[in-house]
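Only one protein chain is missing; all other protein chains are in place.
And then chain A:
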Amino acid sequence: MPQGDYIELHRKRHGYRLDHFERKRKKEAREVHKHSERAQKSLGIKGKMIAKKNYKEKVQMKRTLKMHEESSSRRKVDDEVQEGAVPAYLLDRETTTRAKILSNTIKQKRKEKAGKWEVPLPKVRPVAEDEMFKVLRSGKRKTKQWKRMVTKATFVGPGFTRKPPKYERFIRPSGLRFTKAHVTHPELKCTFNLEIIGVKKNPNGPMYTSLGVMTKGTIIEVNVSELGLVTPGGKVVWGKYAQVTNNPENDGCINAVLLV
């Protein structure tokens, strides 16, 4: 025992107090009541936090109990039907198989032509123009109102230069420009921080698409070279589409789901 462990040394030499164990037991027994008193008497945010913690514990306890109960009850046994199992009256028939296999790339090309994608968020709330733009007054007497500032998250490409300030109608402030998105792979269930290559389509209109505004539901193209995906032909995939799933202007970041 190190020299600094006074408590253990004293215990080793002199043992415990005569009433030590009894006091300890009683103190622990009293803890339950104290816990409940604290939970009942706390007010405000502290009370809410305690209640939340207690609720979580209660749920956990209920789950465990249910699990234990499950093992003791009896259940009906289902005979599982195997895939491809054929009923008796169909036996002795030759089943035909479709041999045509279309590759993924062709399918995607077809979809692109049709202009339709299978997306996780098919419908999004439309964003009005006055929500999207803020009117900026300009001119000597601040009466001209033809300038607009974008209030949502935007993406501008790497080679972007502003138009001369006198002529630019839509201002995309640099504080609202994003270059990276947190993209989740739906099957792998993990999230990567990937660079945005461009904005493909904004459901609110082609103007927003051309401006590069990213709202909820926008399809963007991200750089997936990190993931190391390879086409069946052996080429490295480095760009894929993803759909934005949050409101970037409210959260300060772009969360998207990869469209596979």
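Everything below uses one rule, namely that a residue touches a chain if its C-beta (ideal position, glycine included) is under 8 Å from a C-beta of that chain, and two chains touch if they have at least 3 such contacts; residues count from 1.
Assume contacts and distances are computed from a predicted model.
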Per UniProt, the name of the complex member that is left out, chosen from "Palmitoyltransferase", "Proteasome subunit beta", "Histidine-containing phosphotransfer protein" or "Nucleolar GTP-binding protein 1": "Nucleolar GTP-binding protein 1"
Full-complex contact with the absent chain, from A:5, A:22, A:37 or A:129: A:5
Residue of A:139, A:157, A:173 or A:239 touching the missing chain in the full complex: A:173
Touch with the omitted chain, as defined above, among A:134, A:169 or A:235: A:134
In chain A, positions touching the absent partner: 1-5, 9, 45-46, 134, 151, 173, 175-176, 247, 249-253
